[in-house]
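Sharing a structure, written as structure tokens. Questions coming.
With one protein chain withheld, the remaining protein chains of the complex are depicted in position.
Chains here go by letter, A and B, matching the order in which they are written, and residues are numbered from 1 within each.
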Amino acid sequence: MKNVKLHEMKKVEIVVRGEDLDFVIDLLERAGVSGYTIIHNLSGKGSHGFHEGHLLFNEEDTLVMVISVMPENLVEAVLEGITPFLNKHSGVVFVSSVMVSRVEKFSGSISTSAGGGS
Amino acid sequence: MKNVKLHEMKKVEIVVRGEDLDFVIDLLERAGVSGYTIIHNLSGKGSHGFHEGHLLFNEEDTLVMVISVMPENLVEAVLEGITPFLNKHSGVVFVSSVMVSRVEKFSGSISTSAGGGS
Partner (left out) sequence: MKNVKLHEMKKVEIVVRGEDLDFVIDLLERAGVSGYTIIHNLSGKGSHGFHEGHLLFNEEDTLVMVISVMPENLVEAVLEGITPFLNKHSGVVFVSSVMVSRVEKFSGSISTSAGGGS
């Protein structure tokens, strides 16, 4: 990567029922996340948090996945908001490391914190 | 991450033709995977496993992506099932590391094995 400098960020992927999308978007915006992408009309299967083996996702549910790339310092606020929600609602969240070339697209205020190790 | 403990899991993403979705779902369930999310109506381009350059994906194909997060000890069974299939059918599989906050959502029987290194 000689000419394009890459910065490490975190990708947070949240799958919830379509009716819970507004909760997730509101949570991301309150956490200060600058952008997100939504994949609609997913199907799936999963277990409810409280009732293992009680399937709440099925082919009839309409699920959405919200994908958001953010600096690591915002991840905790997102997880602290979404984790209690997922104790009571269907859904999953997972976090991974990604590299981005245009760090300013992901937050206007992270110029000093971006690029830190995972 | 002070208040939300994260556990490392593996994310397996499988892209196949829509007609092969049932094979993938059956494979995941036999491997003991507890949940998955399906993205429908994808398009794409790829090469067939046996015939390099022979394009089997194209804009007319209906592809699906099955995303499943699982403990690392289930990945091998999934790959041993899907890899021979992809030798004869269009599709790709890729595996990456993700962190999850609610490990019990991904398998009811991994309380001692989750969190192992990649």
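The definition used in the following text is that a residue touches a chain if its C-beta (ideal position, glycine included) is under 8 Å from a C-beta of that chain, and two chains touch if they have at least 3 such contacts.
In this text the structure is predicted, and so the values were computed from the model without any measurement.
A.B. asks: Of the listed residues B:9, B:25, B:39 or B:99, which contacts the missing chain in the full complex?
C.D. replies: Checking the options B:9, B:25, B:39 or B:99, the one contacting the hidden chain is B:39.
A.B. asks: List the chain B residues touching the unshown chain?
C.D. replies: Within chain B, the residues that touch the unshown chain are 13, 15, 39, 41-47, 49, 52-53, 57, 63, 65, 75-76, 79-80, 82-83, 86-87, 92-96.
A.B. asks: So that we can see where the missing chain sits, which residues of chain A does it touch?
C.D. replies: The missing chain touches chain A at positions 1-4, 6, 9, 11, 34-41, 69, 96-102, 104-106, 108.
The rule we apply is simple: only the chains that are shown with their structure count from here on.
A.B. asks: From the mean C-alpha coordinate of chain A to that of chain B, what's the distance rounded to whole Å?
C.D. replies: 19
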